[in-house]
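Once you've had a glance at the structure underneath, I'll fire off some questions.
Chains shown are a subset, placed as in the full complex.
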Amino acid sequence: MNAKEILEKNVDLLAADTGCCSRLPSVARLRRAIELVKALLFPEFFDETVTEPSMRRYSIGVNLDRLHAILSEQIACVADGDADAMALRFIDSLPEMRRVLLTDVEAVLANDPAVDNRGEIIFCYPVILAMIHYRAAHALLKMGIPVIPRIITEMAHSATGIDIHPGATIGEYFAIDHGTGVVIGQTCIIGNHVTIYQGVTLGSRNFTFDDAGLPISRPRHPIIEDHVTIYSNASVLGRITVGHHATIGGNVWVTENVEPYGKVVQARP
Amino acid sequence: MNAKEILEKNVDLLAADTGCCSRLPSVARLRRAIELVKALLFPEFFDETVTEPSMRRYSIGVNLDRLHAILSEQIACVADGDADAMALRFIDSLPEMRRVLLTDVEAVLANDPAVDNRGEIIFCYPVILAMIHYRAAHALLKMGIPVIPRIITEMAHSATGIDIHPGATIGEYFAIDHGTGVVIGQTCIIGNHVTIYQGVTLGSRNFTFDDAGLPISRPRHPIIEDHVTIYSNASVLGRITVGHHATIGGNVWVTENVEPYGKVVQARP
């Protein structure tokens, strides 16, 4: 067969339906939306629209308008119900979201001797990027919006190596150092003042399957209480509870409850 | 020295030959090629060329033409032989590649309770991105094309943290969850229905060196038989065989054969 024939044959083969279909949002538009969220949450750092600081109020107005338009349009792609109202509810949650993110900044500052100002943390630290995406995605998921939250957390996963499921519940003053390889599963519940390091998995152990043989989503990830620290590459698995003020050492594999103030470390060679 | 003198001095120093040279493809063009591959494999998800679904056949024709042009041109940059014929052979393998990738989608669906539709997996899951890049790169490598396959898998490595060497052999129904930190070495042979988690290394233990002191490429990575599951951060190293239906626990270090249906877990503290 010559080129023309090979190309035409494959047009026919590839035009066949894959049977996979979905109401899909636009990744490019969502990327724009999350940039607007960043610019609204931390305009001093991510909003380059205006030159005069005294005019920032106007750029916030413009950015809110744009976010409203993009979110309404994208939510309408994937969800039934009043997309416009959901977009407005999300917008209405931004001031509180900023307040909580600033507690995360405090937690990073308190845990990393290599940095001494909040601005550098907001501007350069992957954990803050990951937490902005997570907290925005979580807010959208709570309204019942499908697919979009996952796309938003995957953007952060790709950029930072931190994989937080938008369904997880995470308290205030949350810090992740370095972050590459961190996995936080869908049904995790994390308290306040928790710190984790790179490579930590808060995962599940095993699944229940339905009659069709597909796994069922039920609570299967850990509960981490307040003031817990988990060191690098530790795996905490299953619906267990790590009590407040506990410490989990690096590289360990934890599948049972840990007492408050408990310490778990690796067997030494 | 003033600015002019410093700049001019360094022009001379930097114009010196580094002694490193190569026939090089264009990363930007290869990025475009792989986008076309994605749009051809899953047009419902990644081909935004046409608006009317009934006209998709035309956009597939256009995308095949472009892929043909870019691949021929880029293969000719790095390989001797009939670049055009190699590009056409690659194109001719796309329908089968789609069939195999859809088995990977099934495997993910069967392993992750957090998702219940194939569309979301294709559209957002890093493992599918990694497998598209790997399967395309592997097809090109098998034709003897250098450098390009590696560039294609590195694109996915950068985006997902999943590092699969294009030389590895991977069967059908392959699932990776989360994925950050996964390494699959050049001479791995992986069967069907294998599932691995984040941070898993399928690596080598040690090398043989040639007379010039450089390491030799020979089979040095594991063979993973059908229906094996390997949990997060486990390392399976050397030319060992992990028998079918075996399970490797998280964070363990495996350097010897594992029996079919065997289980390897970490020593508990």
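Chains here go by letter, A and B, matching the order in which they are written, and residues are numbered from 1 within each.
One rule holds for everything that comes next: a residue touches a chain if its C-beta (ideal position, glycine included) is under 8 Å from a C-beta of that chain, and two chains touch if they have at least 3 such contacts.
Bear in mind that the values here come from a model prediction, so they are computed numbers and not experimental data.
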Overall copies of the shared sequence [whole complex; 2 in view]: 6
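Heads up, the rule we're going with is that only the chains that are shown with their structure count from here on.
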Centre-of-Cα separation between chain B and chain A, whole angstrom: 25
List of chain B residues in touch with chain A within their complex: 40-45, 56-57, 60-61, 64-65, 68, 84, 88, 91-92, 94-95, 98, 102, 105, 109-114, 116-120, 122-126, 159-161, 178, 180-181, 197-199, 232-233, 249-251, 266-269
Of all residues in chain A, those that touch chain B in their complex: 3, 6-11, 13-16, 18-22, 24, 146-147, 150-151, 154, 157-158, 161, 163, 165, 167, 180-181, 183, 185-186, 199, 201, 203-204, 207, 213-218, 220, 233, 235, 237, 251-253, 264-267
